[in-house]
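Here it is: the structure, laid out below.
With one protein chain removed, the remaining protein chains of the complex are shown where they sit.
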Amino acid sequence: MLLKGEISVIVKLKLFAASREIAGSGETLESLPDAATLRDLRDKLFAAYPDLGNLRVQFAVNRAYVSLDTVLEDGDEVACIPPVGGG
Amino acid sequence: MLLKGEISVIVKLKLFAASREIAGSGETLESLPDAATLRDLRDKLFAAYPDLGNLRVQFAVNRAYVSLDTVLEDGDEVACIPPVGGG
Amino acid sequence: MADKRFVVTDALIKADPLVSQLVMAEAGAVVTFVGVVRGNSEGRQVLHLEYEAYPEMAEAVMQQIAEEVRARWPDVQEVAITHRVGRLEVGETAVVIALSAAHRPSVFDALHYAIDRVKEIVPIWKKEVWADGSEWKSEQ
Partner (left out) sequence: MADKRFVVTDALIKADPLVSQLVMAEAGAVVTFVGVVRGNSEGRQVLHLEYEAYPEMAEAVMQQIAEEVRARWPDVQEVAITHRVGRLEVGETAVVIALSAAHRPSVFDALHYAIDRVKEIVPIWKKEVWADGSEWKSEQ
């Protein structure tokens, strides 16, 4: 049995455009403690790649924009979304 | 020398859509006295084809909408334009 | 003429040829209005339409409309209008209007204005043909 705080959630993280270039990769697996939120993942990312913090990124979970309070589940697809520029 | 009131102006009259059907022809030559106006031609047409008077027609001279006071010149192209329905 | 901007034709018409005419290095946005023959008019089933034009004047009036549009919306760069005539079946395209501009905000109102003016002043007429009759129709 896993205790809270242990690694129990693995999410797929996708990074695009400027965030992909900063992280050096378009897709990674991220391991998080049980009950971790999107905010926790964001803080981890910003710590690893400080330049990401200057990008005004949003995040999506399973292809929808969601609040940073969203609790991540094992197998979630999280996307780091810098300011979009379509059209 | 022609006196005022004699036939001295011949215009080409084009009729379209409902006005063409009422007049039975899409193009005629109309003979008018010198200094005749578009209003004179209109009145002549309405007398010949009373149903035209119910159509709310406009007239163009040489492919532009003009006032009924326009004096017609020999060789002018006059068009009888019932309410348009393009688009 | 391949690059004529204001055209009355009895051939099938499409949007992309007009878009291609208007695309230049500085045209970031092209909008089109495509008017399609509807199968229903005030509750009656339309079999087909017959469009008739005064083509020389219609093309001149289309050009006048383009000048009106550019006078009111100076950001609009180019305007092209093609109207089909003859017998049109339900679902076929009767008119295409295309406008280009470097940036977006102007083009939507300008496009709306252009189609309204086409319906108001271009000498083109439309006869609806139903199973039991026909009639020249106008929005005026």
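Going in written order, the chains are labelled A, B and C, and every chain counts its residues from 1.
Everything that follows uses one rule, which is that contacts are C-beta pairs under 8 Å (C-beta built on N, C-alpha and C of every residue); 3 or more make two chains touch, one makes a residue touch a chain.
Note that the structure is predicted; figures quoted are calculated from it, not measured.
Contacts of the undisplayed chain with visible chains (whole complex): A, C. From the set C:29, C:57, C:79 or C:124, the residue in touch with the chain omitted from the display is C:29, counting the whole complex. Of the options C:4, C:72 or C:112, the residue whose C-beta touches the omitted chain is C:112.
In the complete assembly, the contact with the undisplayed chain comes from C:104, out of C:4, C:87 or C:104. Residues of subunit A that touch the chain left out of the display are 14, 16-18, 20, 56, 60, 63-65, 79, 81-87.
Listed for subunit C, the residues touching the missing chain in the whole complex are 14-16, 19, 23-40, 90-91, 93, 102, 104, 108-109, 111-112, 115-116.
Assume only the chains that are shown with their structure count from here on.
Looking at which two chains touch through the most C-beta pairs, you get B-C. If you average the CA atoms of subunit A and of subunit B, the two centres end up 76 Å from each other. In this assembly, the C-alpha centroid of subunit B lies 27 Å from the C-alpha centroid of subunit C.
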